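Quick one: this structure, given as structure tokens, is what I'll be asking you about.
In this view, the complex is presented without one of its protein chains, the others remaining in place.
Naming follows writing order (A, B and C), and every chain is counted from residue 1.
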Amino acid sequence: MTFTPTELEVEGAAGGEAGRDGAPAAPPASGRRLARAFLRDRAAVACGVYILLIILMAVAAPLLVKISGYGPLEFDQDAVDPNLGGIPLGAAGGMGADHWFGVEPGNGRDLFARIVYGARVSMLIAISATLLTTFLGVVFGLIAGYFGGRVDMVISRVMEFLMAFPALIFMIAVLSALPAENRQFLLVLVISFFGWPYLARIVRGQTMSLKEREFVEAAKASGATSAQIIFKEILPNLASTIIVMTTLAVPGYVGTEAGLSFLGVGVVPPTPSWGQMIASSVPWYAVDPAYFLIPGAFLFLLVLSFTVLGDRIRRLLGEGMA
Amino acid sequence: MTISDTLLRVRMLTVGFPNIHGPNEVVKSLDFDVARGGALGIVGESGSGKSMTSLAVMGLLPKGAKRTGSIEFDGTELTALPERAMRSVRGDRIAMIFQDPLSSLNPYYTVGTQIMEAYRSHRTGVTRRQARNVAIEAMERVHISDAARRVDHYPHQFSGGMRQRVMIAMTLSMEPELIIADEPTTALDVTVQAQILDLLAEIRADTGAGLILITHDLAVVSEVTDHIVVMRDGDLVEQGPAERIFTDPQEPYTRMLLDAVPRIDDEIGLLRTVSTEEGR
Amino acid sequence: MIPLRFVANRVLGMIIVLFLVCLFTFVIFFVLSPDPAVQICGKNCTPEAIDQIRANLGIDQPFWTQFGTFLAGLFAGRTYGTGPNAIDCAAPCLGYSFQSSQAVTDMIVQRLPVSATVAVGAAVLWLLAGVAGGLLSAVKEGRFADRFIAGLTLTGMSIPNYVLALSLQFLLVVTLGWLPFPQAVAFSDDPFQWFQNFLMPWIVLAIGMAAVYTRLTRANVIETLQENYVRTARAKGLSPGLVWRRHALRPALTPIVTIFGMDFAGLLGGALITETVFGLNGIGKMAADSITKNDQPVIMGVTLLAAFLVVIGNMVVDLLYTAIDPRVRVGSSA
């Protein structure tokens, strides 16, 4: 579902598209010019706004819940109909002034509160995993690509080994074996552990081709150390790749976290998570569609927003790159 | 020169990539002729529009390009030809050789297949066997030894010079009346370049085909061609018989170019340059 | 004609990777998981009973012994317990599920047809849709159709498959009633209902991949059309159809064919969710169920199977690539 080698292959292949027609004499993309081009793109702006909104929601979760009146763990038996097996009272899953998004069937927990707190969990895990993955991927990719030889062979073999795993199944296996404490932290670790090779492979490839550029030889001939060459000469040239790959990694991790929680090896109840909410809505989807539609829509839109945003950033940077 | 002596007559040829900023012309109102069996050299530095000129004649301009003017080949107006008719001219009567022989050959097919496919698509009722023999014969004519075996080899199994020979064999198999060679030796070593230039001369002598040689190298055109067009930034700077261009250039740009060419057997001194670049 | 040494190299590499996968998986379950004997024993358990179960399972042995027995079981089969209660587990033995009292290998074999049907159908669907969409997009580059397909692919890549599965089920089955509630029907009994049953799983499993393949195909075709050899082909006066078929499609689609092998082999992960949501009794659902029941031998068996498929897929792709790309197949002689 989230980790397919192909998906990243596409990004790699299309990312190279920009450099196809030689070196244009245009000045390199300036931040301001990029920002202006970005703001002209309505889809990108809409996605950016949605992501900001979700982040805001996650940050301000306790405040929002205070305003709406119900916490994420509060049961409200008055909102469900015990005679009908706990189906929410009222239309559309019990939506109304009291419960803005309705309530969970069965125990009447407030969906709005759970969505808001779920956003917190999703974003926290996805962003932490992205940061950790990016760090690992960039460092190992740079080292393997720059030093080559034996170092590269070892790192490449490890990457191939990790990528040879069907990541989802392996994550499930690992997580199902691990204790339930500190689940969120473990999720980040496990996701990053299986995630970094995809970025590292691309960074490695680009480093290998950058290494052949004569400016690296020029730096070497001037007495630059390996660390100086890697971080001062090569890394700046990887910036746009890293930005694009990172933006495209976030939706993958949002989806992975939700998927793992959906399968019951992710975030442990009662902590809310969107994937877990969708999982628990499965038995109810025919009688209370709002229960899965609301978290489903939030999740889909978040993943879509990040994906579109990553796509647009890639195109912008790709066009602006010399 | 009478009409029947002229193989290709180009008039007011303009190529542009129109965009919001304007017509963006890379070739501007170009006039030149190629005589039957003659060799025309188009010389210019990078960005002079010399390659676009050749693609315009072939009708192979990239997407978004706009071509105006007249290109008359053997009495036929090429710009007015429908695509289907143009295809029967392309490859069959006008053939083209490109700069980088490796990327110009498809890595997935044997050189034999690639020589044959042109022949088979232009000549109806040709069996595979016959086409293969044509391919082998063409490879022999460009002095590829052991052609009967090498016809089944892939491009990556040939050296740079041999690949260019394959490209030439490809054009040869069609017996074209005009060969357009766009920087055919730029990617090659100097000894290989000499061989390829000799080969081109030999083929012209054999078949009587006309040649347009596009290059940045004045020394090369001086050896190969009898008529020269000098281009700069899409403009025609000067044209005339080779000897006249080299002995009595009229335009300052031509003189500057000739001064800038390092000689291997002339006096040594500071290379004469105009200071356009210096201090810019 | 694939060089023998190349094959030998790949096979050796594959064996090493598979061994490491086994070891890795085994370590995880050996070190991390809670004692299965306690679970199996249930309530009213005595320490003696637990010891007995531990002995039967062989988990009273040190790690390397256990691992050795496990590997031996893979190739030669093994026997759990002793005496009349002994249970035989024939090779390739992936372990024995005490929750369902069945050998994991048998459980997998039983469920293979359903999973294979889901996987093959989805693969055909995404390959066809992806390549067709990508070609259309490339032909219409920059035009409305291209932008429309680009929007579709972004959506397809973004929608989590369980959300799509539930939405489809809600829409097509509950609201519109176009499809019946999924039931297990054999193809030979009622082909039409069989098709209706598998339609939604196929779509759900295929959609994300189809989106990715569309983008990949589009990028490859557009890039190939820029190649100098395509210009050469046009300069030879070949018809556009011939230029496309011979000089653009083959180089553009070759990497897609090879990647397809890997993606197909990696399908089990996606099948897990799809089969669970649609209640299809395949390997994926079995794995999902065993997570809930904490049935470790089954989880481990499925993990190994999945890794095995991916490694095999990788190797097939490598060999396939060698066979279709002459640059790899025939070494340079110049």
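Operating definition for what follows: a contact is a pair of C-beta atoms (placed from the backbone, for glycine too) under 8 Å apart; a residue touches a chain by one contact, two chains touch by 3 or more.
Please note the rule applied: contacts and distances are computed from a predicted model.
A.B. asks: Pick from "Ribose/galactose/methyl galactoside import ATP-bindingprotein", "Hydrogenase expression/formation protein HypE", "Heme exporter protein B" or "ATP-binding cassette domain-containing protein" the UniProt protein name of the chain that isn't shown here.
C.D. replies: "ATP-binding cassette domain-containing protein"
A.B. asks: With respect to the chain omitted from the figure, which of B:A65, B:A148 or B:A194 is a touching residue?
C.D. replies: Answer from the full complex: B:A194 touches the omitted chain.
A.B. asks: So which of A:R36, A:K66 or A:R213 would be touching the chain we can't see?
C.D. replies: Final answer for the missing-chain contact: A:R213.
A.B. asks: Looking at A:A37, A:V158, A:A224 or A:V287, which makes contact with the chain not pictured?
C.D. replies: Of the candidates A:A37, A:V158, A:A224 or A:V287, A:A224 is in touch with the missing chain.
A.B. asks: Where the complex has a chain not shown, which of B:D31, B:D100, B:E175 or B:E223 is the residue touching it?
C.D. replies: B:E223
A.B. asks: Provide the residue numbers of chain B that touch the chain removed from this figure.
C.D. replies: Missing-chain contacts on chain B: residues 45-46, 189-191, 193-194, 197, 216-220, 222-223, 243, 246-249, 255-266, 268, 270-274, 276-280.
A.B. asks: Tell me, which residues in chain A touch the chain that this view leaves out?
C.D. replies: Residues 23-28, 213-215, 217-225, 228, 233, 236-237, 239, 322 of chain A touch the chain that is not shown.
The working rule: only the chains that are shown with their structure count from here on.
A.B. asks: Relative to chain A, which chain's C-alpha centre is the most remote?
C.D. replies: Farthest by centroid: B.
A.B. asks: Starting from the mean Cα coordinates of chain A and chain B, work out the distance between those two points in Å.
C.D. replies: Centre separation, chain A to chain B: 52 Å.
A.B. asks: With chain centres defined as C-alpha means, what is the inter-centre distance between chain A and chain C in Å?
C.D. replies: Centre separation, chain A to chain C: 23 Å.
A.B. asks: Would you tell me which residues of chain B are touching chain C in their complex?
C.D. replies: 58, 60, 87-92, 95-96, 98, 100, 103-110, 114, 117-118, 121-122, 153-154, 156-159, 162, 167, 170
A.B. asks: Along chain C, where are the residues that touch chain B in the complex?
C.D. replies: 227-229, 231-239, 242, 246-247, 250-251, 254, 325-327, 330, 332-334
A.B. asks: In the complex, go through chain A and note every residue touching chain C.
C.D. replies: Chain A reaches chain C through residues 1, 3-7, 9-10, 13-14, 17, 20, 160-161, 164-170, 172-174, 176-179, 251, 255, 258-259, 262-265, 275, 278-279, 281-282, 285-286, 289, 292-293, 296, 299-300, 303-304, 307-308, 311.
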